[in-house]
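See below for the structure under consideration.
Every protein chain but one is kept in place in this view of the complex.
What follows is chain A.
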Amino acid sequence: MALKIVKGSIDRMFDKNLQDLVRGIRNHKEDEAKYISTCIDEIKQELKQDNIAVKANAVCKLTYLQMLGYDVSWAAFNIVEVMSSSKFTYKRIGYLAASQCFHEGTDVIMLTTNQIRKDLSSPNQYDTGVALTGLSCFVTPDLARDLANDIMTLMSHTKPYIRKKAVLIMYKVFLKYPESLRPAFPRLKEKLEDPDPGVQSAAVNVICELARRNPKNYLSLAPLFFKLMTSSTNNWVLIKIIKLFGALTPLEPRLGKKLIEPLTNLIHSTSAMSLLYECVNTVIAVLISLSSGMPNHSASIQLCVQKLRILIEDSDQNLKYLGLLAMSKILKTHPKSVQSHKDLILQCLDDKDESIRLRALDLLYGMVSKKNLMEIVKKLMLHVDKAEGTTYRDELLTKIIDICSQSNYQYITNFEWYISILVELTRLEGTRHGHLIASQMLDVAIRVKAIRGFAVAQMATLLDNAHLLTGNTQRNGICEVLYAAAWICGEFSEHLEDPMQTLEAMLRPKVATLPGHIQAVYVQNAAKLFATVLQKHEGETDSQAAQETSQLLIDRLPLFVQSANLEVQERASCILQLVKYIQKLQQKNVEVAEEVTALFAGELNPVAPKAQKKVPIPEGLDLDAWINEPPSESESEDEKPKVVFAKEEPKHYRSRHTEVDEKELARRREVRKQEQANNPFYIKASPSSQKVYDAPGVEHIPVVQIDLSVPLKVPGMPMSDQYLKLEEERRQKEKAERKKKEKKKKREKRGKGRKADSGPESEEDITPAHQVDIVTEEMPENALPSDDDDKDPNDPHKALDIDLDNLLSGFSSRPLADSEKLPVRTHRPEVLKSPAEDRDSKSVPQETKKKSSKEKKEKKKDKEKDRKRSKEEKKKKKKHKEVEEELLESQPEEAVQSEETKEAAAPPTSTSAEASDLDFWLSSAPVPPAAAQEVTAPSSAAAVDTSSAAAPESEPDEPKDTEPEDTKSSKHKKKKQKKEKEEKEKKKKKRHHHHHHHGDAGGEDSVQNGTVEEEEPLPPMSNYSLLAENSYIKMVYDIQGNHQDESKVVVSVIFENKSDSFLKSMEFNVLDSLNSKLQRPEGAGPHDGLTVPFQLPPGVSNEARFVFSVQSIVMPQKLKGTLTFIVKSDESSTHEKLDFKLHFTCTSYLITTPCYSDAYAKLLESGDLKGSSLRLEGINMPFHHLLARICFHHHFSVVERIDSCASMYSRSIQGHHVCLLVKTSDQTVSIDAKCDEPSLLGNVLDEIKQTFSKC
């Protein structure tokens, strides 16, 4: 026995340590694997020994082998043994090994919980440190749950070394155990102001990481971060904070305004490039979030672009790369400022560094215009020829296609050129993007009718030379192009010059080597061609040619009938039989052409790729319900129909639809036509589109000039270059013509004329070579306006979307529930409880908990189930939401809340102290917001109104029940995870809302290639009107109905300090009338004033809200009031007083409420409403401005608008319906109105009249 131990000790001296192992491996280069396997055997022996030192040594060697790619998970238990050694040296080895090879699936991890807890509380800081480091790599949900409390304690450890590690690891804990976020967050926030910079930095790190995923929950921390940003000198921390601000600004544009100045200062002052770069990046984000075109911001853009130019010009490739990267962000919103640096970017295209070239390519995307597209693409084509390495070449190819096809082919003036470019691209060998070229060819040929003749000719040549493309390899991606070529030739065969030749080309034996799905298209389209040929020869007396064609098909098709591909086989045999039958008829001299062509009659319309998804599910249809009884379990797997056909590219199925029941199709088409004709919102394809050449100067581009008989022109000058030349000539000529015209013109329009004359031509001057009509893609008529098609539902960060605001504010309405406290576990049995069970047992009437646990559970189910259930889940949540809303509505004190604060950040239940703090902080920005609001608020109306007007316009049939619910939900901000769609929608609304304060003038959606009529931007408007003013203070106010309470209105007053002194102790008081009363806090007397919750430094303004209760709303009324305040200057302070009159108009009792045309019609039909009318003369403004004004100033929404006539709707807070029919004809506007309360209506009409008499 003793001898054995001695032997062990002695043996140890001969054991290999890590260094020996490494040396050994290096000495056995030839048979490394063999050597290592013997070493692993040795290690296994060593691990069997009792001596912990031997074990640790073995584990250390395993760590090395793990790096070399050997699986060492079999030693997991030994690693745990080494981890639990009392010696730091071994413990560290153990934890290192664990961090390298443990993961959630490692089962021994559950044995470590207690050991780790022991280490965490070890008196030795390095034991704790090592445990934390290890844990950060292999923490599991169970470990996170069990240790969260211990780690939280460590966040307040005396040693900063431990604190910073504990803070950092919290992020991992949150990820694995989201329930811990709420209880731990206050302490985490505390650490932002830790005395130790390392701990501070760690806290910033964690919060930034959290906020990046769910920024809106962290908006309220902005003031704190702002303070850190202005005080910190640690560049790391600064970079993180600045990056965080970049994520926050899109949610709160006011924050951006506040940031610009300090950021600009940093840009000017810092010497660290990394910091400079991040500042520029965030400034860009701010500028994107703010509206464009504000004068003082163009300076910031200039500064950014200028700094970026310096970066790009730097010899350091890294800076160059980053400069281009940031430039591409500016490009999205301020293309003009980037375009002036085109030279620089084109230069970068020639850089030897591929990354830089790729970045420059990205930028090119935004720099093209009608004018330079051809030139830029030519340059890219040159690069394609030169490029070595397929990846870069493929990238170029996709970029060329991207650039050309962007925003609906906006920049292409000559589609013949584009087709030639596509054809040239097919020469690329070994590209993966054959299908991309093919889909472009299809798209262009289908949607640009004018180009079909040319496209068909080109495709015919391609088919003729198919052998050049395919070579011998089947896997060559480029042969996908033939798919498009064959389809285009078949579908538009009427344009073919020699269909017979093409038909012949399509039936060559070589075709049989192509992939199945392409062959199928060949066969099908051969039939279409056959039909065309027949028709061509029909009139002729000599039926020889037609019969020859039939014979050709009968000869060649059997080849395809033998195909191994089912699709090919089936089509071929069908068509073969058909042709045989036709041949018989031909021999009897029966005219068949018409019937054969009828097989393929009818035009195919392009369908938007998302159309299918967007078809709303009709009411009462449950897709998850069984149609028949569910099949019994036994027959499940084997008898499932195999998906044989789904393999084919599904998007091309539309080409097959023609063959389905022709009659049915015709009928449907007829119905659709009818529907479209009756639908004023359907954009009809203009019938003139068949006309190909009608633009001036086009005679230069007849197809004849290009020698099409020469196949593909592989050597020599590429065809597209000829177009470039021609285009230049054409433009030259046009320009000359224009000049002539201009000379004739008098010089009255000099300004404009000069612009066009001098310098390069401006965009509008370039007329397209063809009058083309790009057909828009069809969408289902009642498609839902959502773009949320791609978001990963399994994102772990979704679980962390937890509201934290009310936690932070002092008097939280939702304090931590007992169940939310982190579990403290001392005994084993509890640990063994399964997590699911555990969660269930904790379910309490806390909807946070419920939801997150629900989500957890959801996650656990496998994906397929998940998808099925998501619908159910949605319903559930909706119900849930409704309940919540009801709850909210039953709380009248909620009414105090202003809409704005709600929108900004706070959830409805909190008294929004935090949010209003944030508001205050934000509003005390250097720019006096009152002024800013005056200037900018207006357009918001435009934004809101055009959107509300546009929504019903474009989707008149939208189901009634969904929309009101959504709007409702936007009023009641929910605090928890929402369905993404709703979130998106809300975001949209939010944005609109923010426009309310900083909107840009006329934020109309970008107009796509002439599909939407362009409207002039709206002039600025504001609802704030002057309340009172003296030399110290100015008050403006606006009154809004409260959505939740039918007897309350909210008066928002902006106080602006005009003096050089400090204004404080402001008290707002109103003399109540019988009808209207100021809401005073409980316990206050009926004549007490309300203290304004802020003070005003010189030049600053801020907004306060007051709630009034109103009984009758049918009459306008005025209330007298007084504001008292103390003016404090350096020497003295005086008590001042300002009287005012609050004017409650009837309009202020109206609430913008959307209404649908059918509901509206019903309302009018009901006959409960009494009418009245109004005529306005001399109104000199566009109709949409007029509507926008009514919408904005009088809280109406547009129900429907047809030409110069619109119906509008609004509702009073007490539920009166107000309907308007507005008509206009030369400067006269007539408004017919109906309302169930005649005096209210009369007053509203008077107010409308007043509004328009003012302007």
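Definition applied: a residue touches a chain if its C-beta (ideal position, glycine included) is under 8 Å from a C-beta of that chain, and two chains touch if they have at least 3 such contacts; residues count from 1.
Convention: contacts and distances are computed from a predicted model.
Undergrad: One chain of this complex is not shown here; going by its UniProt record, which of these names is it: "AP complex subunit sigma", "thioredoxin-disulfide reductase (NADPH)", "Auxin-responsive protein" or "Defective in cullin neddylation protein"?
TA: According to UniProt, the chain not displayed is called "AP complex subunit sigma".
Undergrad: Per the definition of touch given earlier, which of A:Q19, A:T158, A:N628 or A:S1031 contacts the omitted chain?
TA: A:Q19
Undergrad: Determine which one of A:I239, A:I330, A:L482 or A:L1123 touches the chain that has been left out.
TA: Answering carefully, the residue with contact to the hidden chain is A:I239.
Undergrad: Could you tell which one of A:K352, A:K588 or A:K1254 touches the chain left off the display?
TA: Touches the omitted chain: A:K352.
Undergrad: Pick from A:M67, A:A564 or A:L1074: which residue touches the chain that isn't shown?
TA: Per the contact definition at the top, the residue touching the missing chain is A:M67.
Undergrad: I'm checking contacts with the chain that's been left out. Which of A:N318, A:Q347, A:T513 or A:Q587 qualifies?
TA: Candidates A:N318, A:Q347, A:T513 or A:Q587; residue touching the omitted chain: A:N318.
Undergrad: What residue numbers in chain A mark contact with the hidden partner chain?
TA: These residues touch the chain not displayed: 2-3, 5-6, 9, 18-19, 22, 26, 53, 60, 63-64, 66-71, 87-89, 92-93, 96, 100, 103-104, 124, 126, 129-130, 132-133, 136-137, 161, 164-165, 168-169, 171-172, 198, 201-202, 205-206, 208-209, 212, 235-236, 239, 243, 273-274, 277-278, 317-318, 320-322, 352-356, 358.
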